[in-house]
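Every protein chain of the complex appears in place save one, which is left out.
Moving on to chain A:
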Amino acid sequence: MINFKLNGKDTSVDVADDMPVLWVIRDVLGMTGTKFGCGVGLCGACTIHVDGEPLRSCIAQAADIAGANITTIEAIGETPSGQAVQEAWLHLEVVQCGYCQSGQIMSAAALIAAVPEPSDTDIDEGMSGNICRCGTYVRVREAIKEAAKSAAAKRAE
């Protein structure tokens, strides 16, 4: 049994230690918001947060998250940075097919939580692990800046 907190809830799964966390989430727990894109850490579609840090769940093993606090796209809206990112994403109509967007949003939320006023270089560094085949990058960049501003404004309130 591997125990961890998933979106605030105590969760235990009976899986092999080396099972990738992605498949624990998608196929064992049935939460499909976290996406499979490459399986080898190259695309970012599977990004989740482990204790607030972004992690590519396709190359993390179940045993690695024992005792950890996991957040997925389904609950990222409950964090201030996640909420700001989702709002900016909708406001600027970032999304196209949407398949990569769970991962984009998870990476973006982690970025603005860590770097409250991200520069273009910060955005390049924080987001270049996330591929978007629909090419939404122009709007991803704008939306991160907008989200960072609105998150900062909320903190100031």
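Everything that follows uses one rule, which is that a contact is a pair of C-beta atoms (placed from the backbone, for glycine too) under 8 Å apart; a residue touches a chain by one contact, two chains touch by 3 or more; residues count from 1.
One rule holds for everything that comes next: contacts and distances are computed from a predicted model.
Novice: So one subunit is absent here. Using its UniProt record, which name fits best from "Isoquinoline 1-oxidoreductase, beta subunit", "Amino acid ABC transporter permease", "Anti-sigma regulatory factor" or "2-oxoisovalerate dehydrogenase E1 component"?
Specialist: The record for the missing subunit names the protein "Isoquinoline 1-oxidoreductase, beta subunit".
Novice: Can you work out which residue in A:P20, A:P54 or A:P118 touches the chain that's missing from view?
Specialist: Per the contact definition at the top, the residue touching the missing chain is A:P20.
Novice: List every residue of chain A that touches the chain not included in the displayed model.
Specialist: 16, 19-20, 23, 26-28, 30-40, 42-43, 45, 72-74, 76-77, 86, 89-90, 93, 95-102, 105, 123-125, 127-141
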